[in-house]
Each structure stands twice: as structure tokens, then as C-alpha cells.
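Note that one protein chain is taken out, while the other chains of the complex remain in position.
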Amino acid sequence: MNNILEYIKSRCEELDDVYFRQLEIEGEKIYLISSDAMTDSNLLSNFVIRSIVECIKNNGKEDEQEEDISLEEKILKKLGENKDKIHFEDMLSINKIKKLDIDKEDIFKYIFSGFAIIIYDLSVYAVEVKASLTRSISEPSSENSIRGSKDSFVENIMKNVGLIRNRIKSEDLVYKEQQVGRKTKTKVALMYVSDIAKKDLVKYVENKIQNIDIDGILDVNYIQEFIEEENDSDFPISINTQRPDIVSYYLLQGRIVVLVDNSPFALILPAFFEDHINNVDDLYQKSKNVTITKIVRYISLAITIMTPALYLAITTFNQESIPSQLLRSFTAQREGVPFPAFIEALFMIFAFEILKESDLRANKVTGNTLSIVGALILGDAAVSAGIVSPIMIIVVAITTISGLMFSDINMLNALRKWRIIFMLFSSLCGIIGIGIASILLIISLVDTKSYSKPFTYPIAPFNLTEAKKNLFGRMNISKDKTRQKILTNNLTKSR
Amino acid sequence: MVENDSKKIYSLTYSFVIFTSFLALFIGEGTHLMYNEGKNDTLISAIIGFVLSFALFSITKWIINKNEKEDLFELNKSVFGKTFGNILNIVLWIGFFIVATVILYSLADFFNTEYLPETSINYLKALVLLPIVYVATKELPTIIKGNQILSLISLGLIIFCFIGITDSFEIGNIEPLLNTSKASMSKNILTYFILSSLPLSMLLITSKKNIKDSERLNKNILKLFILSNVCVIAIIIGTILTLGMEYIEIFRFPEYIALKQFSLFNILERIENILAMQYFFNNFGLLSLLFYFLIKLIPKTKFKNYYSILVGIVQIVITDIFFNNTITFLEYVRKYFVWVIGICILIPILLVFFKMLQKSKSNA
Partner (left out) sequence: MRKYLIALIIIVVAFNGLQNLRELNDLAIVKAMGIDITEDGTYKIYAIVSDTSEKESTDKGIIYEAGAESVQETVRLIVDKAPKKLYLAHMETLILSEKIAKEKFMETLDFFIRDNEGSNNFYLFIANQSDSKDIIKTINEEEINMKEMLISSTRYRGNSNTKTLNDNIKDMLRPGRDILVNSCKIVDGKIKIDDMAFFKDWSMIGFLSDDYSIVCNILNNNIENTIITEGENEDLVVSEIISCKTDMSLENEKDVKIKVEVKANISETGKNISIKTAQDTLKVQGILEEKIESYIVTFTDKLKTEYNADLIGIGNLLYRKKSPLFNEEDYLNKVNISVEAEVKIQNQGGVIKKW
């Protein structure tokens, strides 16, 4: 016992928040080691120390009656015919208690996870008295939900798992945990429904996570980059979300969820291109009205990539496509502008991106004033000063607004890159350039592999039943009786 | 490892190969040949040629179903033995090369006359080769999936074009029918028949074992064969009804001139430059498949990725030397093109078919 204590004390010379407490029962010393930052002193005083002290008092009372019997035999009598050594664990009225093996396990991981270490009689026990260091469950900060539930994940992994288990109450929902990171020792968990998901994908992800050798895992994106390292496409092949109802929907389809401690975002894989465009909120609305919403989304996808390129191509190469009246007013507007159209468009897009970035970084107090000033500058003043023409501002504004329809930041970055490629090609040779750039975009989309599954799934290997479900309009839930063949082998939804 | 779903080819995706090849070959070169010979009877000869080409279709279908694991080049070697198979392979290679050159020149010529008349044509050839070089490094499932999406887009654009043009149809333009001599009509029918052997040979680009659900392959090929032929005949009807036969003979690309009459709600006029992107997409699909065939036969060395650039540069140099301007190109096309396809592509396929028939009869 002294060796263990000496060892722990020697490692704690610079750790001033680790606290040592000594108790005595019948001459035997019980040592209590805990970290002030991670433990709740209420739990420690009321449950652990009190039960030990009461045990001492009770023993003291009985000592008046029977003086010769040792502590062990007294407790043996109380507990009945248990002839083995008593379990120290049964004395403490605390929920989670574990006996540690000193050679194999890491004591400090338990101390810094909110456990109190009790050293008694040459064995080491760990008791959980964790303080609650996370915020309470609130509304999601980066995704809006109109009609769905409004709870979101928090930083504690067990609370997140609780939110998911609230929705899927079946014993087939598997939860597997691993520890990743040498210094951070973060918990990384994998969840899937065992009779729906495909086993080879699960094994692949597990192997990848086990082979991670890194100092620390700070966010779920670290895990994402390790798993995705063979893929070099621009578009994201997994979904990041903050809402547990989205996670449950994807779990029931057969996908896999990766949760990381201290991160409020969950990672869902594999993801297809249509998942970034469609919204799970569509399931909460009437199925016939969703058709027009989806058409609006596809049109806005086309607008946000192609509008600056189309404007550049038509006004510099093929002016006959514009109606005559508009052409005269465009020409009048461009009379005083010194730059060629391509430079003007780049300048405006750059200015909008700067506005967006600084809006994210500025705090709430100064943010509002600055964005109004920026908008005014971009609007009237630039036009009257003769730097840009008014039609260019309208074009770039339409582009940016329709780009806000997609919520994933990775998707927005990919669309921005392709927007610039389209503009380059269209200023080179007009409408032919738009044709070339769209061919390059289509080939690059088709070539993306999302965990060895085709990224453009219902469209590119064309599958009529799947396309009818989600592509243009949503099938009624009562008629949707099979699962997707590419994600699972268990196809029927009912028994 | 994970089961590699993205490398599988499904049968419906595979059958869209016929669509792009048909539309690419027929609309640019095929209709030009047929209008000059047949005048108003182009329509009747196209329909009769379509009915006759069902025979070629059944031959190709039989070949696909009969051999299980070889594509076109390996099939030649295994059926005929090594030496004669290699000779047939070289003949096929030359045929594909000439077709690719003609289509590249025709595409660059289209852009030169209609879109950018002041740039030199070599610049446009290099520009057209840019996406092809990018695609040639990818594997076959990517090429076929990209083909499918491009053909869906071009099908949508064709339907959209028809909505806008229907206003300017004049039914009287189609007559007089059956006015030309029997010789011209039979020449037209033969042209249609021979030209349809090239898209059907594109179907032999991979064998049946690489296709995932091969029990539906026969039905899907038949559906798309009929669809592409119907599209070609519909475009011929649309062009003749809008312009009239005498006006068509003046121009090199009469379909583009017919699209200039597009008018929808009086706002969308003169957008023929966007609608003609379907021509670019179809030709791109056919060229990417042809380049895949061409590169497959060259023995693989370390520089596998640069073969497509090499082939492209050779094609640019050849067209620069031999075709000075469009007139010489058109003369060549009128005299020799159909013979090239007939000798280099149709005859090898028929030879393979007869030899396989002979072998299966002697086995059974």
C-alpha cells in the first residue's frame, strides 16, 4: 500500500488540485485521493466518507458488545454465510465502483475522469463522484428546425447517448467505446443498429479508429480526417449534425454514428450527395407539398454555382441572348466602369466573402454596426463612385443568398471553389467554358467514393425505386416498406 | 475490406452508352450525309434504316449474351487465334481512331463557326481535348456513370427545345415525298444502317461479368436503342418542318439554325447557344469512350496517364495537315466516311458473330 501511495504522491508534486485524505478504521488506514476540479464534493462527503464513517461508528457500537471479534468477522456475521473475503464495495452507498488492477490500468485516467481512488488493504478501488461540467440541453446553435424537436447534443458523451437511446429503445442499438489519444485519452464511441447495418463497414471503421496514434483528439473532425484519408474530393462524404432526431433517422437506415467526448457534433457515415440537399425536416411535413420545395432547392443549387459564370459569358461573348431593352440598359450602366467584367466579378465575390468571415468573428456588440456599414459600402457608395455596376451587385447577391440554403460548412466551401472554376472557364471562352466546367464538375462528382459506395447514388447508378422515394417529392410514409439496398441487407421494414 | 460498391456497373447505367453515341454520330455527320443525298425522303429512309438495324442489334445482343468474360479486343483474340485476332484488333483500332478524329474536328468546327469565329481552330481543338484528357485517367465505372448523367441532361434539353420550336412548324414543308430516285434512297438506307454499327460496338466495351444485375441487361438495351433512334428521327422531323428542305441545304449545321427560331413566352429567345450544349455533351461522351478503347490496346508502361495527351496531339497534327478548311473536310466525309466505318467496324463484328455461331454449332 505504501508503494502505491508513494508512487502516486511522487507523480502529483506539481498537481496542486489532487487532494489526499486519510481515514482510519480499527487501526487500518484508508486513503482517499481525488481531484478537486473533477469531483463533486457533495457526493464525496455525503456518500463515500459518510458511509465509511458510519461503518466505523457502527462497528464502534458493536465493539461495546463484542470486543474480541475483528472487523471482518463482525461484518461477516452481518452479511451471513459469506465465507470469502468481504467486498469492500458493499460498504459504500455509491453507484459505480470498480476494483483496479495496478499493473494494467492507468490510475490517473480515473482520477481525471471524476473518480475518487480509495486505497484499502493492498487493493485499489475507484468510485465515481463526478461533477457535472457541461451545460444543459438547449436549442441547436447551427441548425434550425421548424417542426422537429429542438434538443441538441451537449459536450458530455453519456448525455448524448441518452438523447439517442430516448428515441431508439431497442436492444439492437449497439454502443461500443474506445479510448483514443495519448494525452487526452478521449472516449470515442460507435453506435449502430446491429441487424440493419452492414458488418464490413463497421469493422473497417473500428480498425481505423484503433490504429489512430496521436497526441490528442479535440473534436470529431480529427476522427473524420483519419477515417477519410484515402479520399481527396472536394465534397464532404460524411454528415455533421447536432440534432438527435436526425441521428436516429439515419441510424434506422443502417448508417453508423461516431460520437466523441467533448464535442457537440456527431458524425454520420456514409453520406451521399442527396443528403446534403435534402432535409430531414421534410419528413415532418405533408408529403405532396414537398415536391415544389425540392424543385426550389435544385434550382438554387444550379443558381449558386452558375450565375456569375453565366452572366460573364452572356455579356462578354454572346450578347444576342439578352432581350434588346435589357441590353441597352446594361450598356448604359457599364459606361463608367474601368475594369473588365471578370475582375469586377472577382472583386465583388471577394468582398462578400470578407463580409461573411468578419461577421462570424465579430462579437455581438460590434457585429451589427459593422455589417450594416459593409452592406452600405458595397451597395450605394461603390455604385456611385463608379467602381462596380449595379447589375453585378445583384448577381453576386443572388448567388450568395441561394448558397445559404445548404447548412454544411464543407459543402459551402466546395461550392465556392467550383463557382470560381466556372467563372475562370467562362471568362476564357464563353458558353463553351460553362460546358467544359460542368463536364469537369460532373466527372469529379461521379468519381467520389463515399466509403466505397457511389456518391451520387440514386442518380448515377440509376435506381428507379430509390429515386422515387426521395428525389422529386417524398413517398408517403405509410407506403414506404423497404430499406435501401445499398446500405443494408435486411430489406423489409415490417416483420 | 469494405465491399466496393462504387466499382460495380449497373445495367441501366451501362445502356446509356448507346444514347450518347447515337446522338453524337448521327446529328453532326449522319444527317448531313443524308440530307444531301435524299432531300425530303430522308425521313422515310431513316425509318426504314431503323427497322433494318434491328438485325444488327440482335447480333450484338447475341454476342453479349454468349461470351461471359471478354471485351471486344480479347474476344477477337480468343475466337480467331492470336495472329488473325491481332490483325482484326489493329483494323478496329484504326477505325476508332479515324472516327475520333472526325468527331474532334467536327466539334471544333462547330464552335468555330457558331460561337467564336475569330479564334484559330487549333486553340479550340486543344480546348475540347481538355476534359477528355481529364477523364481518360479515370476508370471505366466513372466514365459510364458520367455518360449517364450527361445523356440525361441532353435528353432534358431536347425535350425543352421541342417545346419552344413547335410554334414554327409548317406542315407543308414535308412534301413532296417519294420524289427522289431509288438509288439515292437505298444509299441513304445503307448509310443509316452502317452508321448504327458504331454505337452498337460501344456496347462491347466490357463483358457481362462486370455488370451487376445482368438479367435486366437485355430489356434495358432494347429500351434505350429504341429511345435513341426515336430521338434522332424526331430531330430530323423537327428540322425539316421548321426550315424546309431548300433552306437546309445551304447550311452546315441545319439543326442549329432551326434552334434559332426557339421562342418561349416571348422572353426566352435566341438562347440556342445554351441549348446546343447537348451537342457538346453527346460528342464528349462518345469521345471519352473511344479514347478508352484506344488507350486500352497500347501496352502499359510507366507513362500510362499521358497516353491520352499523346493521342490527342497526334489527332490535332493530322487534322491540321490534311484538312485545310471545312470544304475539304466535307468532301472527304462524303466520299470515305461511311466506307471507313463499314470496313473497319461493321465487318469485324460480323466476322466475330459468324465465327462464334460456327463454334457453338460445332460444339452443340
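The first chain written gets the first letter, and so on, giving A and B; residue counts start at 1 in each chain.
As a convention for this text, a residue touches a chain if its C-beta (ideal position, glycine included) is under 8 Å from a C-beta of that chain, and two chains touch if they have at least 3 such contacts.
Nothing here was measured: the structure is a model prediction, and the numbers come from that model.
Trainee: Tell me which residue among B:247, B:329 or B:353 touches the hidden chain in the full complex.
Mentor: B:247
Trainee: Out of A:162, A:216 or A:340, which residue would touch the omitted chain in the full complex?
Mentor: For the chain that is not drawn, the touching residue is A:340.
Trainee: Going by the contact rule already stated, which one of A:319, A:368 or A:465 would touch the omitted chain in the full complex?
Mentor: Residue touching the chain left out of view: A:319.
Trainee: I'm checking contacts with the chain that's been left out. Which of B:137, B:210 or B:326 qualifies?
Mentor: Only one of B:137, B:210 or B:326 touches the chain omitted from view, namely B:137.
Trainee: Which of B:119, B:166, B:186 or B:360 touches the chain that is not shown?
Mentor: Touching the chain that is not displayed is residue B:119.
Trainee: For chain B, which residues lie in contact with the unshown chain of the complex?
Mentor: 113-114, 116-120, 123, 126-127, 130, 133-134, 137, 172, 175-176, 179, 243-244, 246-247, 250, 260-261, 270, 305, 309
Trainee: Against the chain that's been left off, what residues of chain A make contact? List them.
Mentor: 315-317, 319-320, 324, 327-332, 334-335, 340-341, 427-430
We take it that only the chains that are shown with their structure count from here on.
Trainee: Can you compute the centre-to-centre distance for chain A and chain B, using the mean CA position of each chain? Integer Å is fine.
Mentor: Centre separation, chain A to chain B: 48 Å.
Trainee: Which residues of chain A touch chain B once you look at their complex with the stated criterion?
Mentor: Listed in rising order, the residues of chain A that touch chain B are 198, 200-201, 204, 317-318, 320-321, 323, 429-432, 434-436, 439-440, 442-443, 446-447, 449-456, 459-463, 486.
Trainee: Inside the complex, what are the residues of chain B that reach chain A?
Mentor: Touching chain A: residues 1-6, 8-10, 12-13, 111, 115-116, 119, 127, 130-131, 134-135, 138, 142, 145-146, 148-150, 152, 267, 269-271, 273-274, 277, 280-281, 284 of chain B.
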